[in-house]
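Note that one protein chain is taken out, while the other chains of the complex remain in position.
Letters are used for the chains, namely A and B, taken in the order the chains are written, and counting of residues starts over at 1 for each.
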Amino acid sequence: MEAPIKQPLLRLRDLSTDIALRRGTVHALDQVNLEVNQGETLGIVGESGSGKTMTVLSIMGLLPAGGSVVGGEILFDGRDLRGMAAPELRRVRGVEMGMVFQDPLTSLNPTMRIGAQVAEPLRVHQGVSKAEARERAVEILRRVGMPRPDKIVDDYPHQLSGGMRQRVVIAMALIRSPRLLIADEPTTALDVTTQRQILELIDDLREEFRMAVILVTHDLGVIAGRADRVAVMYAGRVVETATTAELFRAPRHRYTEALMRALPESAHDGDGRLYSIPGLPPDLSRPLTGCRFAPRCRFATDECRTTDVALTGDGHAFACLHPVTEPVTIAAAAGHDRAVPAAAEPILTVRDLVKEYDAGGAGLRRSAGRVSAVAGVSFEVRPGETLGIVGESGCGKSTVGRLVAGLETPTAGRIVVDGTDIAGLDRRARHRMHRQVQLMFQDSYAAMNPRMRIDSILTEPLEIQQVGDAAARRARVSELLDQVGLPRRALERYPHEFSGGQLQRIGLARSLALRPRLIVADEPVSALDVSVQAQVLNLMRDLQGELGLSYVFISHDLSVVDYMADRIGVMYLGKMVEIGPAHQVVRAPRHPYTKALLDAVPSPDPGRTPSPDTTIQGELPSALNPPTGCRFRTRCPLAQDVCATEPPLSGAAHQVACHFPLRQEAGAAATA
Amino acid sequence: MTRYVLTRLGQALVIVILVTLITFVILHLLPGGAARAILGKEATLQQIAAFNHEMGYDRPLWEQYAMYLRRLVTGDLGYSFQLNQSVAEAIAQRLPKTMLLSVASTLLAVVVAVPLGVVQAVRRNRWPDYTINGLSLLAYATPIFFMGLMMIILFSQVWPVLPPEAPQGFTLAEVLADPAGLVLPTLTLTILTVAVYSRYVRSSMVDNLNENYVRTARSKGLSEGRVIVGHTLRNGLFPVITLLGMYLPALFSGALVVERLFNYPGMGLLFWQAALKRDYPILLGVTLLISVATVLGALVADVLYAAVDPRVRLKAGRS
Partner (left out) sequence: MTAREEEEAPVRGMWRQGLEVFCENRLALVGVGLFVLLAAFSFLGPLFYQTDQVHTDLTRVFLAPGTDGHPLGTDGVGYDQLGRLMLGGQTSIVVGLAAGLLATVVGTVWGAIAGFAGSWVDAVMMRVVDAMMSIPALFLFMLMASIVTPTVPMLIVIIGAFAWLGPARLVRGEALTLRTREYVMAMRGMGGTGGRAVRRHIIPNAIGTVIVNATFQVADAILYVAYLSFLGLGVPPPAANWGGMLSDGLADTFSGHWWLLYPPGIAIILIVLAFNFIGDGLRDVFEVRLRRR
């Protein structure tokens, strides 16, 4: 890391941005002050609506319709962008700044060749010839780690994977050799192993090009590993800023503290509950007085609600009247084994489950091939237990969930619920089985009929299964609302009137309606902010204890699964590669893929650096034609010839499907 | 790509066969039966019997249909006793003139509608958008013959610069020799078409302007003009190619009314005259031909779209 130069490259002074909407004006940014030095990475962290994205869009002049900067200065290299003439402004933004966006799948022009898009800034701002532009594009694509860059320049975006497209966007930003690179959630849409590749690439390039980088993210883990300094934003303001080490060692603002305590990683022993911030962020279209976090803060006093608290302090600045003094630790705490009666009969047993789809091929013609989504997966779930299933997109984890919930029919294999194989059931019996197993969705808004009131939404499962009479159903629905902590008046409202966290509670209430014994939760908190995520996770655990539920908890987020699950299964390309007790899988992984996955997860502990040798290279193979034998062997650092034969899932409690497991099963020597 | 084209071709073929089936069914629904309808009211019973035998109308229906298809394939669309001319010949004389009218007004409409739609999208929800939108809705709500009449009143009565009637030439060359007479019919058809196209271009452009890739393009410091012309326009106009195909039936319907209003000697006028005289061979022949033209037009548009859009072009080829 470089020694910062005297004058900051970019300085925001009292930047205020408004967005005019149909119903009133949202004051998205209110007097934001920030600095970025050359060669340094500034992390901006905050939840949705905090203004972190608006800040960088204001700098780049890319505000959405109705948005405009209404006050303050944007000083780039000492010159205020707000006072610049349009052509000069375009040149500064186009040449000296570069931006990487969140969603690589939609950030590229679908009908323009990669090379033309990447080299466009050169052609426009520097008048470079077509041939030279192409050459430079190839060169920069090679630099960002694209395989066969001389071929890819002539490709179109849809021919590349998400990770590859993000490399293209980065290449596009870098081809102008910018002095400032802005990355807005650059890896949020990507899998963790790809995320790691991209973040490392940005790090390397920053050093090589001596750029300043602004990294915007909601993920404290990403910030901890990559930023030199951090600014924490809340409700359109910067509430705290400090060096990364300082911030994570001793956060001062109560909001920063709450954010860290809400992380699943912070769950200490005791009852294992997460700290959750009550309430919701304020409505920025209304006039606000005092500290904007005060209504949700445990330590707020009347003074907080009336005085406008300014950002004070040198180096480590924060805007809080009652700052944190006690230490906050995000411990990668020891496992929290709960007592699960191991001897009990499993509520769910899955044996050799297979699901294949026809690829493409519509109509009467035979299809081109079969997609192997799930290839021989076996596991069981005992009463009161949570089984976590993790894996990256395309690994088949959601398909397993839908199969277990009976939404799809398996191609082969058995799914035994409470002693009955549901694969062999007729429609009537399957209908009854649905009482036992219920599904909880990632996007509850999409999973609720927008034209039904919450009342009808919660009553529907009872009607379908013909449970009780009208009065009994009403009583049950009220009881459900109490269980998930929502007021009765919610019943008369429609889904679009609720926030994400509230909808997730309603979704949970609906899956509980039939008193199921097993709930399959497919990415139930992935769309939520950390503080709201904590509320939902706490609720799920409380209800599990209260009602003796079992969960199959499907997620791409290892830290959430680690927090929730008793046992964890890891899937890769349709196969279960490792399954065992949560703390063993996370702390003593046996499969090379699990190890790589764990190492790729950004940890909110700046002191932890992942081992560099476990980065997985390359792309996920196609499920249309998966590798024979061990499906991970094409990307595995340990692969040998024998891996072409399929390794069985072996072991006692902690099983692994690998010819060269990283370690023996804990306690296996004794039994062997 | 090849596979897509083949699939689309197969579909078009099925549709054409279904269309022939529909005209065949209508032929047999005609009052007094096909023979009476074709030969006219004065035909004697012997004539009808002879005709039925000659055309195979006394055979089983499926056989009749097979014969009907066979005749169509050889270009035999029937014979108009009222015109004393084969249907194919009557159509061949008028088809080029209708094509001229349709193609000219479509080209003109595209040239006008694309800039209008783009301006609307770029200035959306501001006065240029509202104004153009209002005008195109007005054009859409006005019966096209009323619109044409307004044009006649304006340009040949109030300000007499153009003839109120279309050129009456027998051949295409004769029609082209009187370009002034072509202006009003073409313009009338164009106005209706512009009303439809500009709305479509607008919504397609608005969709594209909201895409993330536009933000990426702006982040490169491109001028607004370059963002629109270099990035959005192409993507926004691809779907318009498909629209050209989809809009053909409405275009031909419009041409029918315009030809009648301006007395333009094309297929529409032929069809109209035939309808008044109940000249069924002409009616069915024109209907069939115009439907096949529609199917082929839509096919060409879809294939063209697939050829220019890399997302379609490069996808199907792989699997």
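Heads up, the rule we're going with is that a contact is a pair of C-beta atoms (placed from the backbone, for glycine too) under 8 Å apart; a residue touches a chain by one contact, two chains touch by 3 or more.
None of these values were measured; they are calculated from a predicted model.
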(Q) Out of A:Q7, A:T25 or A:S48, which residue would touch the omitted chain in the full complex? (A) A:S48
Q | Per the touch definition above, residue among A:N449, A:S478, A:T628 or A:Q664 touching the missing chain | A | A:N449
**Q.** Option from B:A104, B:L233, B:A275 or B:L304 whose C-beta touches the chain left out
**A.** B:A275
Q | Sole residue of B:I38, B:A109, B:V196 or B:L256 that reaches the chain not shown, by the stated touch rule | A | B:L256
Q.
Just to verify: which one of A:F209, A:Y357, A:Y494 or A:F660 makes contact with the chain not shown?
A. A:Y494
Q) Among the options A:D103, A:E356, A:E380 or A:E460, which residue touches the chain absent from this view? A) A:E460
**Q.** Touching residues (missing chain, whole complex) on chain B
**A.** 11, 14-15, 18-19, 21-22, 26, 29-31, 137-138, 140-146, 149, 152-153, 157, 248-250, 252-253, 256-257, 260-261, 271-272, 275-276, 278, 280, 283-284, 286-287, 290-291, 294-295, 298
Q: Provide the residue numbers of chain A that touch the chain removed from this figure.
A: 21-23, 48-49, 280-283, 363-364, 402, 405-407, 430-435, 438-439, 441, 443, 446-452, 460-461, 464-465, 487, 489-490, 492-494, 496-500, 502, 510, 514
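Following the convention adopted for this analysis, only the chains that are shown with their structure count from here on.
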Q | Chain centre separation (chain A, chain B; CA means) in Å | A | 51
(Q) Per the contact definition, I'd like the list of chain B residues that touch chain A in the complex. (A) 211-213, 215-223, 226, 230-231, 234-235, 238, 309-311, 314-315, 319
Q) For chain A, which residues count as touching chain B in their complex? A) 60-62, 87, 90-95, 97-99, 101, 103, 106-112, 120-121, 124-125, 156, 158-159, 169, 172-173, 359-361, 368-369
